[in-house]
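Every protein chain of the complex appears in place save one, which is left out.
Let's turn to chain A:
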Amino acid sequence: MNLSVHRLIPTISTCSSFFIRRRLAHFTFFKDQPDPAHGPTKEMNLCQTIQNALDITLKNDHTAIIFGEDVAFGGVFRCTAELRPKYGADRVFNTPLCEQGIVGFGIGAAVAGATSIAEIQFADYIFPAYDQIVNEAAKYRYRSQNLFNCGRLTIRAPWGAVGHGALYHSQSPEAQFMHTPGIKVVIPRSAIQAKGLLLSCIKDDNPCIFFEPKILYRSAKEDVPLNEYTIPLSKAQIITEGSDITLVSWGTQVHVIRVVAQMAAKENISCEVIDLRTIVPWDVDTICQSVSKTGRLLISHEAPITAGVGAEIAATVSKECFLNLEAPIERICGYDIHPIPHVFEPFYFPSKWRCLEAIKRMINF
């Protein structure tokens, strides 16, 4: 799929022009450089990288199983391609169309000792499984006083806006899982990050949900190390250092705020860009230390603003860094409507222009 990666034209007033230019993505993908210590690399996009990470897992962990809807032939996004011929039908298999059943089954298999990697076909479909995740997976260790746990469970799901997904193929439900102690929620911004984070999730002793930004599956092409490597969970990454304002985001939106940082630099505003990476448990220290330094915080995410992840970050930071703040914390997020109405998708986004406007407001406060 040739998802051409151009910058979004400035916000315009008429619908029709947007209609023509709808094919352009709303962000520019920023490539990262691989760590030379990780050895030889290969140019791969996000879905090939996920496939590579799963391949490594199946190879090294003989208890690993991958299951979900249509994963056997490779999955609707090809992330599990070629795994079944290589590792066998008893390790990579299809489930019927039943999300609650898939996650419940995954929890059981994990408790019994298998490394279960469940795929939910789209994050929008995860809700039938919400009870299993919140009431079973998250609570297993706690309610059994550590006698049992389903830490070997990892749930993967494609996440976020894709340009034409509309209401049921565009959701970003991370906030609804952040509110559940006992699970970890991780969202990568790129291929190199995804491999390290996914391998960490699989190895982690807690049930993890790994959301994969579906718009990046083809467009996030980087030189990804072929060896196995992990990236620590609950550690945010400072991508660019700065002194005037801290920008925090995750997933696709990180690329938007990186552009915003460049735009702000032209106006002599130095932005510190942070990728949160793990939504829960999130890295309070890195964010707070950064805000103590800069005095301003902007959080941006695709999901609707009310009670989004930004709300939790804003509340915590305003308590921890109250005396360091130079301006109120701003959240530039989606509207409080259902993400994302097909016909209005370009208007829904927390675009770079809105972010820049917020930065200027905070600088001039």
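Everything below uses one rule, namely that a residue touches a chain if its C-beta (ideal position, glycine included) is under 8 Å from a C-beta of that chain, and two chains touch if they have at least 3 such contacts; residues count from 1.
As a working rule, contacts and distances are computed from a predicted model.
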Protein name as given in UniProt for the chain not displayed, "alanine transaminase", "DNA replication licensing factor MCM6", "Pyruvate dehydrogenase E1 component subunit alpha" or "Organic solute carrier partner 1": "Pyruvate dehydrogenase E1 component subunit alpha"
Selected from A:Val134, A:Ala265 or A:Ile305 as touching the chain missing from the view: A:Ile305
Given A:Thr41, A:Asn94 or A:Gln262, the one touching the chain that is not displayed: A:Asn94
Contacting the left-out chain in the complete assembly, out of A:Cys150, A:Leu297 or A:Ala358: A:Ala358
On chain A, residues whose C-beta touches the chain left out of the figure: 1, 15-16, 19, 22, 69-70, 73-74, 76-78, 81, 85, 94, 96-98, 100-101, 124-125, 127-128, 162, 164-169, 217-218, 305-306, 328, 330-338, 341-344, 347-351, 354, 357-358, 361
